[in-house]
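This part shows chain A:
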Amino acid sequence: MTRVLVGMLVVALGALLIWTMLGLPAPSGRVPALVAAHLNESGVAHDVTAVLLNFRGYDTLLEIGVLLLAVLGVLAVRLAAADTGGTLPPPPGALLRAFTNLVVPLMVLVAGYLLWAGAHRPGGAFQAGAVLAAAGVLLRLSGRLPALLPPRFWLRAGLLLGFAVFLAVALGVTVAGDSLLEYPPAQAGAWITLIEATLTVSIGLILVSLFVGAPAPPGEAGSRGGDA
Partner candidate 1 sequence: MSTVLSALLAVNWISWVIGLPLTYTIAAFLSGARAGRMLALPALVLSLLAAVGLSARVLAQGPQRHMVGGWGAPLGIELYADGLACLMLLMTAAIGLFTGWYARHYFARQDTGATYFWPLTGFLLGAMNALYLSADVFNLYVTLELLGLAAVGLVALTGGAAALAAALRYLLAALAGSLMYLLGVALLYGAHGTLALAELGARLVPGPLAWTVIALMTLGLALKTALFPLHFWLPPAHGGAATPVSALLSALVIKASFYLLLRLWFEVFAPAVTIPAAQLLGVLGAGAILWGSWLALCQQKVKMIVAYSTVAQIGYLFLLFPLAAYAPGVESAWYGGVYQAVSHAFAKAAMFLAVGSMVLAAGREDIDQLDGISARLPLSLFSFALAGISLMGLPPSGGFIAKWLLLKAALAGGQWWWVVVMILGGLLTAAYLFRVLRHAFLPARRGKRFRALPPALELSAFGLALGSLALGLWASGPLALLRVGAPFAGASP
Partner candidate 2 sequence: MTWNEALLWLVLASSLITGLTIFFLPEERHRLRSTLNLAGAFAKLALIAIMLWGVLNEQQYETRYALLPGIDFALRADALAMLFVTLSAVLWLFTTIYAIGYLEGSPHRSRFFGFFSLCVTSTMGIAFAGNLFTFFLFYELLTLSTYPLVAHRGTDKALRAGNIYLGYTLAGGAVLLIGVIWLYSLLGNVEFAHGGVLSGLVPERHGELIVIFVLLIAGLGVKAALVPLHGWLPVAMVAPAPVSALLHAVAVVKAGAFGIVRVVYDVYGIEFAADLGLLLPLAIVASITIIYGSLRALAQDDLKRRLAFSTVSQVSYIALGVSLFGPIGTVGGLVHLVHQGIMKITLFFCAGNLAETLGIHKVSEMRGVGRRMPWTMAAFTVAAFGMIGVPPMAGFISKWYLGLGALNAQMPWVLGVLIASSVLNAAYFLPILYAAWFQPQRGPWPAEQPRGRFETDWRLLLPPLVTAALTLAVGLFAATLFSPLEWAQLIMTREYLR
């Protein structure tokens, strides 16, 4: 019954949306032009990166906050549930071990490349961080990476690093009387590189922590570190 009702409502919504979109006149945005015009002041050569870390860097700053929040939430729930931490999976087979030895250094390399590439072509901190996280997950699955939860000081520092540096830069420039995140045009590139580098580390750590933070399902406890 409810399904039918909801179904009808949702169909109506979809129809409304499509009808609206089909009726729209040609786009009138002047933003792409503006981006192109200011790209050379942005400190990076790739327009999307420029938007992400300069023109709309404030969005990105808060978005790292969202990532951090997810970790905070996960840790809080663990604490409340008095969980001893993801149990270490059983020793993996020789194949996985060898494969890990082979691929993890490669992944770190790729991450580094993506970070560097972001300045002038698709890539950047998030892609790099994601690859790092993947390496971490692999290590975890092959039993090389202990849970490390609840996080000790240095891990917490690592989780916070990107956000902290980003925030420090954002507020730091205001002391000179400029507005939030208003990099001096000359040093914009340098600041952005610093921020991206630290972001990569933190994002990697955050994603891995989210993975490790998942509780082992009851019954099969101790089998795997979680599959969040």
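Methods note: contacts are C-beta pairs under 8 Å (C-beta built on N, C-alpha and C of every residue); 3 or more make two chains touch, one makes a residue touch a chain; residues count from 1.
Quick note on selection: all candidates are chains of the complex that A comes from, given by their letters.
This structure is a prediction, so every number in the text was calculated from the model and none was measured.
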Report task. Only one of these touches chain A in the complex, so go through 1 or 2 and give me its number. Result -> 1
Query - Sites on chain A touched by candidate 1 in the complex - result: 16-17, 19-21, 23-25, 27-31, 34-35, 38, 54-59, 62-63, 65-66, 68-70, 72-73, 75-77, 79-82, 153, 156-157, 159-160, 163-164, 167, 170-171, 174, 177-183
